[in-house]
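Just one protein chain is left out here, and the rest sit where they should.
Right after this comes chain A.
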Amino acid sequence: MKSDHQAQASSDGPIVRLAGVNKHFGALHVLNDINLDVVKGEVVVILGPSGSGKSTLCRAINRLETIDDGTITIDGKKLPEEGKALARLRADVGMVFQSFNLFAHKTILENVTLGPIKVKGMKKSAADKLAMQLLERVGVANQAAKLPAQLSGGQQQRVAIARALAMRPKVMLFDEPTSALDPEMINEVLDTMVSLAREGMTMLVVTHEMGFARKAADRVIFMADGQIVEQATPEEFFTNPQSARAKDFLGKLITNH
């Protein structure tokens, strides 16, 4: 199994591939023929107005949202519909939520070690060591014995990043990771994400933080009405947007700031 993983990982195919993905919420066509490849080490930022389908796209990649048709593959493997195979694949995809979603009844350390111990069968001592390294890296190691509710939002979100990293994921998905944070805590989370990007993590980030897109993205994807309207490097996108929707979106941002 392990050699299988490595063989696949070393192939040059995309880590995440969406091909012809469609999804409807009733009459709303929330994902409209989405085609997207994310290659190893790439940082893709998804921008777009509210309701454009960017969160749904992000959540579909580890099947927290089902899709109506099309295919999603993770590192060459088609996303299974249910059961153990899906759980295994999800373990390879790290997810960071807008509302942190730390396990409220477990300590910070237990939040990070739960996956390695219960999903990967790691020994508790090894998992503790790994978790402490990761908590150190995101700067909250001194909070390890506390419960999530005792931490600030920014600290909780950094723990959530450590929890996802503990599974050694092939790709990290961020679903508006700073949208629920007080302004003064946004940067501590973004800094963690920027350093992760610099270390070569494959990332797909839904955000409203243009600064992060400029600083860390390899590619910006602009979505509107369930479609990918435009994609470009951040430099190109912010200085010379092509579509009317993107120009309108960026124009509103500038007047609001």
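As a working rule, a contact is a pair of C-beta atoms (placed from the backbone, for glycine too) under 8 Å apart; a residue touches a chain by one contact, two chains touch by 3 or more; residues count from 1.
Basically, contacts and distances are computed from a predicted model.
Asker: Going by UniProt, what is the name of the one chain that was not included in the view, given "ABC transporter permease subunit", "Tryptophan synthase alpha chain", "Dihydroorotase" or "NADH-quinone oxidoreductase subunit NuoE"?
Answerer: For the chain missing from the view, the UniProt record says "ABC transporter permease subunit".
Asker: Could you tell which one of A:N62, A:Q143 or A:T192 touches the chain left off the display?
Answerer: The single option touching the absent chain is A:N62.
Asker: Please identify which residue in A:A164, A:L181, A:A197 or A:M210 touches the non-displayed chain.
Answerer: Considering all chains, including the one not shown, the answer is A:A164.
Asker: Can you name the residues of chain A that touch the chain not displayed here?
Answerer: Missing-chain contacts on chain A: residues 62, 64, 82-84, 87-88, 90-95, 97, 99-105, 114-115, 118-119, 147, 149-150, 160, 163-164, 167.
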